[in-house]
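A single protein chain has been omitted; all remaining protein chains appear in their positions.
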Amino acid sequence: MIVVLKQNAPQEKQKQLVSWLEKMGLGVHVFTGEFQTVVGLIGDTSHVDAELISSMEIVQSVQRISDGFKCCSRRFHPDDSRIEAGGAAIGAGAFGIIAGPCSVESEEQIVAIAQKVKQAGATMLRGGAFKPRTSPYDFQGLRADGLKLLRIARRETGLPIVTELMSEHDLDLFEDVDLIQVGARNMQNYELLKALGKTQKPILLKRGLCSTLRELLLSAEYIMAGGNENVILCERGIRTYSDYTRNTLDLSAIPVLKELSHLPVIVDPSHATGHSRLVPSMALAAAAAGCDGLIIEVHNDPEHALCDGAQSIRPEEFAPLVKKVSAVRAALMEN
Amino acid sequence: MIVVLKQNAPQEKQKQLVSWLEKMGLGVHVFTGEFQTVVGLIGDTSHVDAELISSMEIVQSVQRISDGFKCCSRRFHPDDSRIEAGGAAIGAGAFGIIAGPCSVESEEQIVAIAQKVKQAGATMLRGGAFKPRTSPYDFQGLRADGLKLLRIARRETGLPIVTELMSEHDLDLFEDVDLIQVGARNMQNYELLKALGKTQKPILLKRGLCSTLRELLLSAEYIMAGGNENVILCERGIRTYSDYTRNTLDLSAIPVLKELSHLPVIVDPSHATGHSRLVPSMALAAAAAGCDGLIIEVHNDPEHALCDGAQSIRPEEFAPLVKKVSAVRAALMEN
Amino acid sequence: MIVVLKQNAPQEKQKQLVSWLEKMGLGVHVFTGEFQTVVGLIGDTSHVDAELISSMEIVQSVQRISDGFKCCSRRFHPDDSRIEAGGAAIGAGAFGIIAGPCSVESEEQIVAIAQKVKQAGATMLRGGAFKPRTSPYDFQGLRADGLKLLRIARRETGLPIVTELMSEHDLDLFEDVDLIQVGARNMQNYELLKALGKTQKPILLKRGLCSTLRELLLSAEYIMAGGNENVILCERGIRTYSDYTRNTLDLSAIPVLKELSHLPVIVDPSHATGHSRLVPSMALAAAAAGCDGLIIEVHNDPEHALCDGAQSIRPEEFAPLVKKVSAVRAALMEN
Partner (left out) sequence: MIVVLKQNAPQEKQKQLVSWLEKMGLGVHVFTGEFQTVVGLIGDTSHVDAELISSMEIVQSVQRISDGFKCCSRRFHPDDSRIEAGGAAIGAGAFGIIAGPCSVESEEQIVAIAQKVKQAGATMLRGGAFKPRTSPYDFQGLRADGLKLLRIARRETGLPIVTELMSEHDLDLFEDVDLIQVGARNMQNYELLKALGKTQKPILLKRGLCSTLRELLLSAEYIMAGGNENVILCERGIRTYSDYTRNTLDLSAIPVLKELSHLPVIVDPSHATGHSRLVPSMALAAAAAGCDGLIIEVHNDPEHALCDGAQSIRPEEFAPLVKKVSAVRAALMEN
């Protein structure tokens, strides 16, 4: 950690700062320039509150050299992690393909889609039961009933199920869910993250709508610091001024997250673009960029889907896409 | 609502769409151009799910003419609302000045600050007990103990208290809080909003880090649709690429929100800028732009504040700022 | 074009508007709702100034249905365009690989790099002679001397050359350049675009730092409206709040631009990410997403490059990357 002092910071206050830092067990090096004095801290600074230091009157700025990540950091865990969820694996060479409708609508719908995506090569089934909607007047999901229908679809197909939890209050209902999704809007709902940290459930943590990668990793850290290391990260687009797409898919997140962390990284091209016709090219791009899996909205009747139909592809588009994804991955492994 | 159809949308599908829309009780006007067919919907479209329609295969795009706001809309409630909280009022001419430290740290600290901000003209006391922090390793607040200290400060000064609730799980602890804050990270924590909608507590709803104004109003709508009309909106800066400030304060939110809604709008210049030396000019700008109040971080010892000290001003800076804010408001009322 | 009128727009003014629009030869349909009146315009509205209409007192908003593109629009030119530049082709199946250093530094440097990238499979040589730098105190390029060195490298290797023009004032010097680059900062330098429209030189038009795709296409339109149809579009990342990368590469631009326009689309992963170690994965992702080419910074000595060394890869990294790109493209063609 580097602390830059203000010009003309009084000597006495500088000494106080240095002695306070030394008491924390840090190595402290001061070097004094013509215009500026800089203090370098050596040692484990992960417990040092950078904001507290930057708040001090004599301090101009603070720069962390290390990043504050522990459990999720690749530095302390050099090998890729593989997360197992209901028999399916993601990470460390295992490529996960999660597919299914935005919302669970009926037994008939979810079972039919589950069968089709399984046949096409999906490894897990997604379906929203608790739905975060911007307007209170929009469809809010079948909630507990939706979870029941997902379990039926799992029984019929053997596919493990993935669905979103919106409040720690409902955690009991999710006992039986194979992979619990934390949505973009709740990425910094810390009470929810802490509650999930106390379970051993695999968690799919989606990047917030305008989160930095550091914030995403620190939200993973909330779960992992509680003792639950089963976290999968998901890039799903960030909000920008770009027109034509709902969000801007940030595929550079894949190599950056994999450099910083050992956790698996998957990509959601459906929510990222908001348009079904853009999903295949973005799914292929994500695979080529080295992600560990995809989560794709598939609906057998997108025109009548109760939400987000515009971004769902049909089973007959999904099957060739899975083939192409495999071909791209194979080409990269061979070359 | 305007629905633009794709070129070459089959006649039969067009008819299906029109008859489906008419069944919802809407007036439907179709006009057909050389390249494009456009369908206009007249009537109460607030219960129509625009995403559902835009998901249909023959639909190119959907534009809402009305905005989907009901309870919070000025159209249906032309007069400014005034929210009363613990004896203090905000809105409809009543200017609220909420001040206090980022975190409650000790009885001595919170009582001392409360006395000083009251003397300077504050109408309410703020102080964080439950603290949302980006890293799990940062100070998380005194939680229930912090609420007790706030109550002591209220008893000593008579100032109503404002503090953040992070989970509906803790709602019981907030029974006695005068104004409950929903923080930026929880603006779209819909389960929390719904729980607050079932109370009659005044709510201070902060704009999310990259929320549009429409999303902010729809989050207010979540609370109000549940039956709780006591909502105050708060602009606190949005995330952009701008350097030098933590966020970008969007003061145009004030006139826009007041045009769309009858709810009071206050501004938080402390979190918006992240730097105490920018707080006075942004507070004055907000007052000149017509806000209904301010929420300002004040700490008697910012250098040693346990969080966000960098953006706290001292009581001796706060008192002249309150005077200047009054002078600006008086000048505008007289001219 | 859809014109939404304000509530309570006076009848007389509405009639004036309608008759004014009809005089332009447009079909005008008015439909009147309970709250709102909407006017639909049918016919060629590309010459209608939407801003002029939206400026009228009785108008609330204007929405274009068609997009204002003519020359660059796929609607009027359904087949992919192929641009030929100095013997190399890009688009309509021809994949261009443009490689070379950020800046031309010396004859030795540019010739050596040109030979290496040619050997690895590059089809064109890039190198900056006129350099746009944020600070006036940074290296500004060798300018005319740099162009000479590029010509020498072309003579030695046969690779056509690509380099940036910053002002129409210097156009004469670029007579001999095979593909003229307009940089991100000059994407809306309309006087430059108009001057290029009067030539027949192939133009590589980079997306501006925060440009929408519509703005990029309208800038292409500036060149094409002048009579020069030889335009290649380039996605090179947009500015966001994302950390760890210099910009955010928006790969969804590829399918969207190719849907809207017949022009070739290439991608610059070097400027987009700012880090050489992220270049290969983003280049592969771009290829998988269907781009028509890549422009990649390659330097034989990135540590001592005079600018942007951090994002340059070495020839020994470039060669295997070209192979992998080919493998990905082959896999997609076969599947």
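Just a few scattered comments:
Letters A, B and C mark the chains in the order given here, with residues in each chain numbered from 1 onward.
Criterion: contacts are C-beta pairs under 8 Å (C-beta built on N, C-alpha and C of every residue); 3 or more make two chains touch, one makes a residue touch a chain.
Given the structure is predicted, the values throughout are model-derived calculations rather than measurements.
Check B:A92, B:A144 or B:A330 against the missing chain and you find that the one touching it is B:A330.
When the omitted chain is restored, the residue from B:Q14, B:T32, B:Q115 or B:T212 that touches it is B:T212.
Summary of contacts with the chain left out: across B:I98, B:I113, B:L196 or B:L251, the touching residue is B:L251. The missing chain lies against subunit B, touching residues 210, 212-214, 238, 240-245, 248-256, 259, 272-273, 277-278, 281-282, 284-290, 320, 323-324, 327-328, 330-332, 334-335. Of the residues in subunit C, those that touch the hidden partner chain are 46-47, 49, 51-52, 54-57, 68, 70, 132-139, 166-170, 185-186, 188-192, 194, 209-210, 215, 218, 221-222, 225, 239, 302-310, 312. Mapped onto subunit A, the interface with the missing chain covers residues 2, 4, 27, 29, 31, 33-36, 38, 40, 42-43, 63, 65-66, 239-241.
Convention: only the chains that are shown with their structure count from here on.
Of all chains, the one whose Cα centroid sits at the greatest distance from that of subunit C is B. Subunit A and subunit B have Cα centroids lying 26 Å from one another. Inter-chain centre distance (subunit B to subunit C, centres taken as mean C-alpha positions): 39 Å. Between subunit A and subunit C the centroid-to-centroid distance comes to 31 Å (mean Cα coordinates, whole Å).
In subunit C, the residues that touch at least two other chains are 240-241.
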